[in-house]
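The complex is shown incomplete by one protein chain, all other protein chains being positioned as in the whole.
Note that the chains take the letters A, B and C in the order they are written out, and that residue 1 is the start of every chain.
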Amino acid sequence: MMAAKKVAGVLGATGAVGQRFILLLADHPDFELKVLGASARSAGKKYEDAVNWKQTDLLPEFAKSLMVSECKPDDFKNCDVVFSGLDAEYAGPIEKAFCDAGLVVVSNAKNYRRESDVPLIVPIVNSDHLDIVSNKLAEAHAYGKPRPGFIVCISNCSTAGLVAPLKPLVDRFGPLEAVTTTTLQAISGAGFSPGVSGIDMLDNIVPYIGGEEDKIEWETKKILAPLNETRTTVNLLSGDELKVSAQCNRVAVSDGHTECISLKFKQRPAPSLQDVKQCLKDYVCEATKLGCHSAPKRAIHVLEQNDRPQPRLDRNRDNGYGVSVGRIREDPVLDFKMVVLSHNTIIGAAGAGILIAELLLAKNML
Amino acid sequence: MMAAKKVAGVLGATGAVGQRFILLLADHPDFELKVLGASARSAGKKYEDAVNWKQTDLLPEFAKSLMVSECKPDDFKNCDVVFSGLDAEYAGPIEKAFCDAGLVVVSNAKNYRRESDVPLIVPIVNSDHLDIVSNKLAEAHAYGKPRPGFIVCISNCSTAGLVAPLKPLVDRFGPLEAVTTTTLQAISGAGFSPGVSGIDMLDNIVPYIGGEEDKIEWETKKILAPLNETRTTVNLLSGDELKVSAQCNRVAVSDGHTECISLKFKQRPAPSLQDVKQCLKDYVCEATKLGCHSAPKRAIHVLEQNDRPQPRLDRNRDNGYGVSVGRIREDPVLDFKMVVLSHNTIIGAAGAGILIAELLLAKNML
Amino acid sequence: MMAAKKVAGVLGATGAVGQRFILLLADHPDFELKVLGASARSAGKKYEDAVNWKQTDLLPEFAKSLMVSECKPDDFKNCDVVFSGLDAEYAGPIEKAFCDAGLVVVSNAKNYRRESDVPLIVPIVNSDHLDIVSNKLAEAHAYGKPRPGFIVCISNCSTAGLVAPLKPLVDRFGPLEAVTTTTLQAISGAGFSPGVSGIDMLDNIVPYIGGEEDKIEWETKKILAPLNETRTTVNLLSGDELKVSAQCNRVAVSDGHTECISLKFKQRPAPSLQDVKQCLKDYVCEATKLGCHSAPKRAIHVLEQNDRPQPRLDRNRDNGYGVSVGRIREDPVLDFKMVVLSHNTIIGAAGAGILIAELLLAKNML
Partner (left out) sequence: MMAAKKVAGVLGATGAVGQRFILLLADHPDFELKVLGASARSAGKKYEDAVNWKQTDLLPEFAKSLMVSECKPDDFKNCDVVFSGLDAEYAGPIEKAFCDAGLVVVSNAKNYRRESDVPLIVPIVNSDHLDIVSNKLAEAHAYGKPRPGFIVCISNCSTAGLVAPLKPLVDRFGPLEAVTTTTLQAISGAGFSPGVSGIDMLDNIVPYIGGEEDKIEWETKKILAPLNETRTTVNLLSGDELKVSAQCNRVAVSDGHTECISLKFKQRPAPSLQDVKQCLKDYVCEATKLGCHSAPKRAIHVLEQNDRPQPRLDRNRDNGYGVSVGRIREDPVLDFKMVVLSHNTIIGAAGAGILIAELLLAKNML
């Protein structure tokens, strides 16, 4: 007998991330999307009348006539999980109110990413950080308290691609001394309104994305960090423990962030090139082991052709949940350099949220 | 009274670089282009019938009816300077024959760049390396020998942009320990036949350019190197003296290479951010001091807006002879990082050749 | 009980169209691809070693180790149908030899399109023209002759999009007096070698595609023509019966040809705008009625938003077998104008071939 589907809601449903959540939840075997929340201006309308649908896939039938709610906990009280695609401008108090009301929020907003007891998750990388939540739930249960709400944060999109190859390397060869990344980021990461202007993306690149470099440099030190002894908070890595430097560029690509990264191990001598490649080829993420619906067959695809990965050709591996790594080679300055391609709206945003919820379900946290 | 113009020739005149040489020599105050050399297939035709002209500027009137010669020294014997836009496949023996015949060759080909007694010149950077030539000429003169031919090599296009800010920093703050660059290179660098394919440059980037990373890593160590005591050869920097690491990408930009670079000084403590910026702002290259016709007003433009330089907006500073540097900031891994934009067909190729010839003229070497 | 799959082959298997045939035949319920033919240079190699695979979908597993044959009928003698993606340069004698050997060829090449007894088919438009084949087969059968081979031609890609809305209009409102189309054609229509150059498709359009306008103007008069009385040849429309004018442009789009068309009916007064729209909305093509596997749910999607269809958003309707028509409005010069978008490699090339074969199967001609 099949288990009943869990009830899902989406906050910020008319925005770029919200639209992706809706597409990914259409025909999902584990979740049934029943509540769509948006601004007061959209509330009360049918979703198809409220949204300016901008996806290449058509608006799914089931979503067309869903009535849009305001972003208030009461309207979502039957939801087992709520996906938040809210802008950072609004996400803070709304997500807190949802959490306080006992709801589970998987959020793409940046507002709570830096709280040490909020897991910041790239689901193919550090799903073990969800222990923070399971311990919180277990504690409440042990004390006979009602089941508490909680927030899990999705990482920044370019951080996701960066940490994907770093984690297996750290697991096998020990901590890193330094990491650099120069990103070539897709337009879809900037949302719709106003998004990136056409003239800026024609015969041009823009060597700046506001706040992005700081996010990468900070979030990497949380995602690669160990938990504390009781596994209830993250012991953030210091700048002395791990040096991270990012340079971010916007380029004329629709989907798929490319990153030219370099890294140096603490371990001397460093592992061999062959060992590094093999380590990445061997990697199997927990979501794959648990059989999560959206988990990639391979979390990391190691490409051997010298001109790959390329966004147009490789971004959709495993429906965008697989990260491609190519040109792994020695680096005259640090130890190794390589090119990483990740799908920014899938493993780097809404898709990560779905896979996080699947992990929560598989681990009995929903 | 004005000096008579020097007579110039162009080898590889129908190719991408050759076409640029012709444009840059039209109405030039110092040079008169009189001889065009191309393959046997083109020789004997009027230039306008031999060329598939692909520039946004029209084919200059003077060049239309010039008769195309074969690439043989005899046809160029009246030339004071010969600019070579030959493919590397053909450049080797032809340029050697020209040199042996006593001709002066300024070449964009890679064939002789690594000879220690051939100057490899970025004209806004290391014009002092032309001392190798002046000493050779002086020696021949001293011994009553006929004036020898010589070759001066133009650097690789992306190397030119990289070394532009490095040189003034090295001059003021001493040698560098390490340099990294991730390039976002324009299509025009790839020439015409076949060049980069349209489908590869649509919603895509290609994270590989054959041979390019090696060129940057090697040439930087020659251009930043000192000459020997007699100033007759270059004392190439070793990989221990300077570590250079390049990652090269082709992006959908017509002209203008963007590079995200990082650098570390040997000097500890490193100079301050303010000192670094001021040093770049203060830089005046020798070509500017000598009043060379094509010399930029400013060799380096330091931009303060956080989203600059951008290829579309900044590549044509000083007609493409000025390099733009922006986002100068501290780097958590090395000392400083910044974004450099240079016009790949001007300061990175044909334009550099013209300015080199102007330097040779100003220094009485033609 | 399921019928055994028909055996299929592909000619020109390493080219752009051949690669698409292979993708479309992977996991096809009716056909099993068993033979791949290419040039002598590729023959004898495993397909994965012979091909420079350039599709965004990965090379299907089944095809990797298929041994490449030369394009000779003997190697294809067990094929029920052979799809030809050969260049026109080679297709003529090869396809004729296959036909003479009793094989069924569905060809994307232009060589036999203008033969009056060779059906030129857009499968969602004029599948009734396949009567030419069924009558040929019936006649052979009646005379006790062996089952003859035959060729069916796929139309030019931009012709396919144009005739899609014209056919239902002609069927309901009678013949057209005049049709004009200005096309904005995708890069993928130009194949790989060399294809369209990157610099030509950056901040540019090319207002010319060799031979294309003539193909559209000619093929439209064949596809919209009636068969003769015995339904064995096409009675090509003359230039007096139907005036067709095309202006073709190449634009920076990967897939999907957009066409701005205008048309004038012979019938006076012309039908109303409302009637024209309704006619297109009502259209159901024969392939859909017959339940062919690849047939679109809707052959024509009439879009009401004023800024649609757009290639990025609409080209994949019904997996590229559905054509989108928008902005249907009155035209001050002819009667009506509208914008048509069709997927050039699906309904305009390889995909059309697959659907033609499905039609042949459904109509018992394989």
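Observations on the structure shown:
Rule of thumb we're sticking to: contacts are C-beta pairs under 8 Å (C-beta built on N, C-alpha and C of every residue); 3 or more make two chains touch, one makes a residue touch a chain.
It should be emphasised that the depicted structure is a prediction, and the values quoted were computed from it without experimental measurement.
Only one residue in the set C:42, C:84 or C:254 touches the chain that does not appear here, and it is C:254.
Considering the whole complex, the residue from C:96, C:327 or C:363 that touches the absent chain is C:327.
The chain omitted from view is touched by exactly one of C:262, C:294, C:316 or C:342, namely C:262. By the touch definition given at the top, chain A reaches the unshown chain through residues 54, 187-188, 190, 192, 194-203, 252-254.
Touch with the hidden chain on the side of chain B covers residues 54, 56, 202-203, 254, 312-313, 316. Contact between chain C and the unshown chain involves residues 178-180, 182, 184, 199-200, 202-208, 217, 239, 243-245, 247, 249, 251-254, 258, 260, 262, 306-313, 326-327, 331-334, 337, 339.
Basically, only the chains that are shown with their structure count from here on.
Residue numbering at the chain A/chain C interface overlaps substantially, since over half of the positions present are found in both copies.
Centre to centre, using the average C-alpha position, chain B and chain C are separated by 50 Å. Inter-chain spacing, taken between the CA centroids of chain A and chain B, is 43 Å. In this assembly, the C-alpha centroid of chain A lies 41 Å from the C-alpha centroid of chain C. Shown for chain C are the residues in touch with two or more other chains, namely 202-203, 254.
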